[in-house]
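Only a single protein chain was left out; the remaining protein chains are all shown in position.
== chain A ==
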Amino acid sequence: MFSKLFKSQSALRRFYSTATQNLTEKQEPKTYYKITLLRSAIALPKRYKDTLVTLGIHRRMQTVFHPHKPDIAGKILRVKELVQVENVPASAVRTKTEQRWERRPDPGFEVVGTWKNKRWLLDEEGI
């Protein structure tokens, strides 16, 4: 009986988690374009390059975020052969610096203290 209850509870939990997931997805409307330049505009007419500059893209594989607006849509469609576009919610928008920090690998260690402040030593001694 207990196992049966547990099973039903876990099922219930799963149901709730999916329900909340759906809720959060519904709560966050996708209002931004995530634009990545896959192909360069080298040797194309100058207006293609200029369009990329106005979108804030200056190198291949660079990702920028722009809100859903007609002028941005027009720019994307001008360079539609060069870019990859995704619709994302506002919470997924990242600046260049944030994107770089997210790309960083795990350093594999954690600084617990430095020789100068000796916090780690005090912790070990229980002071």
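Simple rule for what comes next: a residue touches a chain if its C-beta (ideal position, glycine included) is under 8 Å from a C-beta of that chain, and two chains touch if they have at least 3 such contacts; residues count from 1.
We take it that contacts and distances are computed from a predicted model.
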item	value
Record-based protein name (UniProt) of the chain missing from this complex, from "Large ribosomal subunit protein mL60", "DNA-directed RNA polymerase subunit beta", "Nicalin" or "Pyruvate dehydrogenase E1 component subunit alpha"	"Large ribosomal subunit protein mL60"
Where the unshown chain meets chain A, residue by residue	30, 33, 38-39, 41, 43-44, 68-74, 76-78, 80-87
